[in-house]
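This report refers to the structure that appears directly beneath it.
Let's look at subunit A:
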Amino acid sequence: MIEALRKKAEELLKNKTVSVVFGYGEGSTPERTRPVFITKPEEVNKLTWNKYCVYNLTTYLKRQETRKLGKPAIVVKGCDARTLIVLMKESQIKREDVYILGVSCDGVGDPLAEKCKACDVHTPRIYDDLIGEKGENKELPFDERYAELDEYENLSEKEKWEFWQKQFEKCIKCYACSNICPLCFCDRCIVEKNQPQWIDPSAHARGNLSWNVTRAYHLAGRCINCEECQRVCPVDIPLNLLNKKLAKEAEKNFNYRPGYNIDDELAMSTYNEKDNQDFVR
Partner candidate 1 sequence: MKIGYYPGCAITKGATSEEYGTSVMKVSEVIGPKIEEIPDWSCCGASSAHATNHKLSTALSVRNLSLAEQHEYEEILAPCPMCSQRLIISQKDVQDDDVLKREVEDAIEMPCGTNVKVSNYLEIIKNYSMDEIKQKIKKTAKGLKVACYYGCLLVRPPKVLKFDDPEDPQSMDEIVRAIGAEPIDWEFKTNCCGGGFTLSRPDVVVKLTNDILEGAQEAGAHAIAVACPMCHANLDMRQKKIEKEYKRKYDIPIVYISELIGLALGLGAIGLGLDKHFVDTKSVVDAYT
Partner candidate 2 sequence: MSNETTFEPRIVAFLCNWCTYAGADLAGTGRKQYQANVRIIKLPCTGGIDPLFLIKAFERGADGILVSGCHPGDCHYNSGNYHARRRWNVFKPLLEFCGINPDRIQFSWISAAEGGKWVETINSVIDAVRVLGPFEGYQKINAIGPEGPGEGFAPSSDTTGCECK
Partner candidate 3 sequence: MKIKINLNERSSDFAKEVEKRSGIKVKECYQCGKCTAGCPVAYEMDYMPNQIIRLVQIGARREALTSRTIWLCASCITCSTRCPKEVMIAELMDVLREMALEEGLANPSEKNITSFHESFLNSVKKHGRISEVWMLNEYKMKRPKTALQDLAVAPQMVVKGKLSFVPHNIKGKDAISRIFKKCKPK
């Protein structure tokens, strides 16, 4: 697979289809990989593919430094490819401005990452080239995909509150979560708006709940649960639980999974007259 990947990258760079390839390179130890940005055909051997390729490289599509490199080819797993679909729907990239190197993936991380446990996009749902075998994506039952939440949803109200307060207390508002998130692409995050200052940006606990709830809410119907926010959080807040909860509600109520079908309307920019309203008096 690695060979096929390198060959394809080389070909794309040589015939100038793209000017850069975003991919995974070997890291400082065998259990690590790092993002690499290959601009010269002769450097394609830096590319690798293994079970340590956990990152979602699509985040580099929003960064000025990497944008400057020109039209990219980007190595994406099935999950990452969903991000691309969201980004396209949200007018952040055009389909023709990115070359998608999909890789079929049986799960990453050691131990296996949480996001891979109920994966039903082993083969990306969108790509220009597929590296690896094309597998069948069997859709898993709803409950199975959100099983991770059960434990937390079953807590009592008080336990829930205490659990999250303990988590949010730790937050130092470093914003690593939003920096890494490929879908947090605003030029100016709401937390940076100071006229008025809706959310206190300073590094103390006040506003922590507001920040974390708002961050999660802004990903409702958008987040594809790549878990990058959680991975980079220096104080280990299980941020993806919030994202996943919202994904669950969006799917349950709107029958919508972000980045799953490119033709679906974005959940939070449309409505159905028959949407659930059991909770409305």
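These made the cut because all candidates are chains of the complex that A comes from, given by their letters.
Keep in mind that, in the parts below, a residue touches a chain if its C-beta (ideal position, glycine included) is under 8 Å from a C-beta of that chain, and two chains touch if they have at least 3 such contacts; residues count from 1.
Worth saying up front: this structure is predicted, and the values here are computed from it rather than measured.
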item: Options 1, 2 or 3: the chain contacting subunit A in this complex; value: 2
item: Residues of subunit A touching candidate 2 in the complex; value: 152-153, 155, 157-165, 168-169, 190, 194-200, 202, 204-210, 213-214, 216-217, 220-221, 242, 245-246, 249-250, 253-254, 267-268, 270-273, 275-277, 279-281
